[in-house]
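For this depiction, one protein chain was excluded, whereas all remaining protein chains were kept in their positions.
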Amino acid sequence: MRANVHRFSLVDPGDVSGLHEAIDAGQIDPVEIVAVIGKTHGNGLVNDYTRGYLMMSLSHLIAAKTGVTPEAVCKRVPFIFSGGVEGVLSPHYAVFTVSPGDAPPAGGGPSLAIGVAFTPKLQPQDIGRRRQIDLTAAAVEDAMAKAGIETYSDVHFVQVKGPAFTLAEIVAAASAGTPCASDNPGKLMAFGRAASALGVGKALKEITPERATEQAVLRDFTAYSSVASVSAGVEIQTNEVVVVGLSPRWSGPLTIGHVAMSDALDINAVVALARGLGFTPEPQIRADEAGRIRAAFAKCEAQRDGTVRGRPHTMLNDGDIDQQRHIRAAVGAIIASILNDTAVFVSGGAEHQGPDNGGMLAVIAEKARSRAAVE
Amino acid sequence: MRANVHRFSLVDPGDVSGLHEAIDAGQIDPVEIVAVIGKTHGNGLVNDYTRGYLMMSLSHLIAAKTGVTPEAVCKRVPFIFSGGVEGVLSPHYAVFTVSPGDAPPAGGGPSLAIGVAFTPKLQPQDIGRRRQIDLTAAAVEDAMAKAGIETYSDVHFVQVKGPAFTLAEIVAAASAGTPCASDNPGKLMAFGRAASALGVGKALKEITPERATEQAVLRDFTAYSSVASVSAGVEIQTNEVVVVGLSPRWSGPLTIGHVAMSDALDINAVVALARGLGFTPEPQIRADEAGRIRAAFAKCEAQRDGTVRGRPHTMLNDGDIDQQRHIRAAVGAIIASILNDTAVFVSGGAEHQGPDNGGMLAVIAEKARSRAAVE
Amino acid sequence: MRANVHRFSLVDPGDVSGLHEAIDAGQIDPVEIVAVIGKTHGNGLVNDYTRGYLMMSLSHLIAAKTGVTPEAVCKRVPFIFSGGVEGVLSPHYAVFTVSPGDAPPAGGGPSLAIGVAFTPKLQPQDIGRRRQIDLTAAAVEDAMAKAGIETYSDVHFVQVKGPAFTLAEIVAAASAGTPCASDNPGKLMAFGRAASALGVGKALKEITPERATEQAVLRDFTAYSSVASVSAGVEIQTNEVVVVGLSPRWSGPLTIGHVAMSDALDINAVVALARGLGFTPEPQIRADEAGRIRAAFAKCEAQRDGTVRGRPHTMLNDGDIDQQRHIRAAVGAIIASILNDTAVFVSGGAEHQGPDNGGMLAVIAEKARSRAAVE
Partner (left out) sequence: MRANVHRFSLVDPGDVSGLHEAIDAGQIDPVEIVAVIGKTHGNGLVNDYTRGYLMMSLSHLIAAKTGVTPEAVCKRVPFIFSGGVEGVLSPHYAVFTVSPGDAPPAGGGPSLAIGVAFTPKLQPQDIGRRRQIDLTAAAVEDAMAKAGIETYSDVHFVQVKGPAFTLAEIVAAASAGTPCASDNPGKLMAFGRAASALGVGKALKEITPERATEQAVLRDFTAYSSVASVSAGVEIQTNEVVVVGLSPRWSGPLTIGHVAMSDALDINAVVALARGLGFTPEPQIRADEAGRIRAAFAKCEAQRDGTVRGRPHTMLNDGDIDQQRHIRAAVGAIIASILNDTAVFVSGGAEHQGPDNGGMLAVIAEKARSRAAVE
């Protein structure tokens, strides 16, 4: 098997001409698309419709190119979009493909491996609860098996996208006798991210089963996964799970690494990851080297005690700009400044995703030697 | 003469307890305060009243402690506040003091030097026009002379705060037959920043007199000052000018440096400035070293062509969050991540302040050797 | 000919189940749809993608139901959406249909008549210029002829939707030697609305040809149309024109009226229009009567001198909430409170659309007697 990742700029959530052209040029076989992860123009909160718009645009395109219905495409391919391109961030989407590929060369080292799975449909009252934790854990195991990744430490990135619900749906659930974990739509999104992250950590043995419980959700932040990245949106109804890691069974030009960020200012972690992937940051990666980067995924959050490195921040008291927009702008810029690449997928709300008050970063890049070999 | 800079955290624009306590403890003699520059909680746009609130709070405090009226304090001391502490930024104010001090030791090298001046009152119709350019240039020369700085290259930071006007005032000016450079309050602020920056550049010979003209305002962005930082606010009526540099005539523990930032991602410039001031960024300055930082001042702007490093950004199309808030969050975080210090004065709107689409950064720090000598 | 208007609630810009069900139930023949006008969830500014999303959703639905491509549907049917459902407003879309219908009964009085037309494609540099004025006027005449409306005063509502452009497109136009009327995306939208409104007024003889010129755009606000309502969005490239009025050649259950609003507080105008359509507002129309309302369309704007009825407002100085969002919330609520109906299409930016600082309101309702006849 051979995995590839193509990243396209997104002028408008309805403009998928980048993928369209790549398909027409024969660079991507649309039947080989296994997942799409992207960063769209909206606010990344409950009333962000750019995620659904891009999903509709891409599913129609892939449907037309593969001769199935858009609904069939959506059932097969996770479309995981996070809104919010604050500051220097650039809207984009990364298309993951898997092709039969060559048999890996003997002794060639591992290559990028991808597996995908879905949970059953989740109801509003499932969000933030045991059912979401356990179904997510099962889906991660399923995706890991499909990817042929045998060792937990070879998993470097697990992207989950779960459902969000509007106030009307939350009220309806409560009226039906099944109250949700929160009656606030934004807060319920946080519950969903938290439970899903605990599910990832449970599956990957980062969190023991006794700690990966409903009681830990949004409470025990010492329980976390350092490879989980979870988003939520009103446009989907299941937890969609994409597991990305390294496996000697796969061939291909790509590798992946990840790092936990201890807080919003942990730029040293970003530099360390860059070095680990064979880059030479000074501290910024030079433009020619930066061309090796295929995608970058990060989670971050505004520190709950109202400070960063001992000084007060204002993100959690702000009635004009949501805390997630603040922190995405800040952490996104820090990562972009090292990577020399602004098409970073940065998502706020890092509950149980990376250390408390911090987050995580995963980068997919061409293998350092593959380029050296060409030169 | 001996200059010092004390920085205080700002919980609330009405809470000036930090300075209050420092005065009561004898750490600051209130008559020696020559300027205050700070970053407040508001949006940094026309309807930001946190600047005026802090000015009122500080002027009343200093008045009470020095036995004069708040009005007299405001006439003597420039209070230059910029709203907007997006992302990781922390609200704060830096108090500049000048005391008679010791005679500088022979061969001791230059120390921080400060001078202050004010232009006459500016009317709405003066903003962005020749009168503002030339009065600002004259004020810079005046402040430089007061600071005893003889060489233009020894000036490392010129902070200017000029007046902004509300729509009602702009309409009144037009009705009186003296239309303003723009009938949009936010745009007129940009005109004011631009003309003031050209005035600084003209005074410091960074821009030739033929190019520092009304015609260049918001048009010829190749004309710029790399030490100017200009803000505007409705709470003042003159251009207030603070010139900060180095002079062998001054003694004291502090030094200053500056750097031009070529664009929003120019983190290498930040690192270079840190090294120039004797820090050892890795790329982040360690916490113990970071304690030497006394203040940091930056200007930045959203790139006008809609891209950063070739990829599209969305800052200039955003109807929910002003472009200045976006770019402050991003550039502020990048600077804070290197300096390991979030109390950075970052101001948007860098017209003619640093290279086009970039900006500038000035840092005041304890001299490297002064701490070494202590150890 | 017989016109009808069906209004559907919009849960999400991707959810067009209301129309879907009406088609499936045989209540609407999709080939008879001639226009859709709606109010979506976005901010109504440049970066509002909910308009494009709804257009995609509806065009795909109608395409599937009529056996043509979505592109063909978009060429035939104007989809005119305005973002922004501030305050009590409710997202919705009104579907206009035309069926062969009965011959009008002799002496039966006029009924609702509809005509549609499109201008050729407009470039960024056409916006706010003579070309847009004249092409819009020609399209209005064309649509009026198609509607069989012979008298100008029988036209009660002309909805126009024109193109908006992002910063990147504006910069590209300038680089190509054809600078736009403004280099600010939001301001350019205002130019486009203004020129289009002048085109409507010119066509309907509300404005003499000598006054409906490029020079009048955003300058001579005494030139206006009291039936024009113009929006702009990035998702289209021509001016789409829908003319709605009364004609004795048409049959059907509906009528229409309009009123100019002299300023944002002109609630008496709303009441007068309600009475003119046979309602009995007290001042609110009772719920049973309000069921006769089929659609309501309004334009409004923040008063340019910064006051309303002599007292200052803050809409034009606000850096957190755009002036259009403020004024839509206010005027929308006033209209909704009289009509007892929150599904009002309220659009900000009323340049040359209704009296200066005011706006206009058009209401389509079942004829009063038609219901009486039933009782």
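Lettered A, B and C in written order, each chain numbered from 1.
The rule we apply is simple: a contact is a pair of C-beta atoms (placed from the backbone, for glycine too) under 8 Å apart; a residue touches a chain by one contact, two chains touch by 3 or more.
Every value quoted in this text rests on a predicted model; they were computed, and no experiment measured them.
Asks: From the list A:Thr314, A:Asn340 or A:Asn357, which touches the chain that is not on show?
Replies: A:Thr314
Asks: Check each of B:Asp12, B:Glu141, B:Asp183 or B:Glu282 against the chain that is not shown and name the one that touches it.
Replies: Missing-chain contact among the listed residues: B:Asp12.
Asks: Which one touches the absent chain: B:Phe8, B:Tyr53, B:Tyr93 or B:Phe157?
Replies: B:Tyr53
Asks: Which of C:Asn43, C:Thr97, C:Thr136 or C:Ser229 sits in contact with the chain that's absent?
Replies: Considering all chains, including the one not shown, the answer is C:Asn43.
Asks: From the listed residues C:Ile33, C:Val85 or C:Leu254, report the one that touches the chain absent from this view.
Replies: Residue touching the absent chain, from the options given: C:Val85.
Asks: I need the residue numbers on chain C that touch the omitted chain, in ascending order.
Replies: 9, 11, 41, 43, 85-92, 264-265, 267-268, 271, 281-284, 287, 308-309, 311-315, 320-321, 325-327, 329-334, 336-338, 340-343
Asks: Could you list which residues of chain B touch the chain missing from the display?
Replies: Interface with the chain not displayed, on the chain B side: 11-14, 41-42, 47, 49-50, 52-53, 56-57, 60, 166, 168, 234-235, 320.
Asks: In terms of residues, what is the contact footprint of the unshown chain on chain A?
Replies: Residue positions of chain A that touch the missing chain: 43-48, 166-168, 171, 185-186, 304-307, 312, 314, 316-320, 322.
Just so we're on the same page, only the chains that are shown with their structure count from here on.
Asks: What pair of chains is linked by the most C-beta contacts?
Replies: Ranked by C-beta contact count, first place goes to A-B.
Asks: As a quick test, compute the distance in whole Å between the mean CA positions of chain B and chain C.
Replies: The separation of the two C-alpha centroids amounts to 47 Å.
Asks: Counting only residues that touch at least two other chains, what does the list for chain C look like?
Replies: 47, 166, 168, 320
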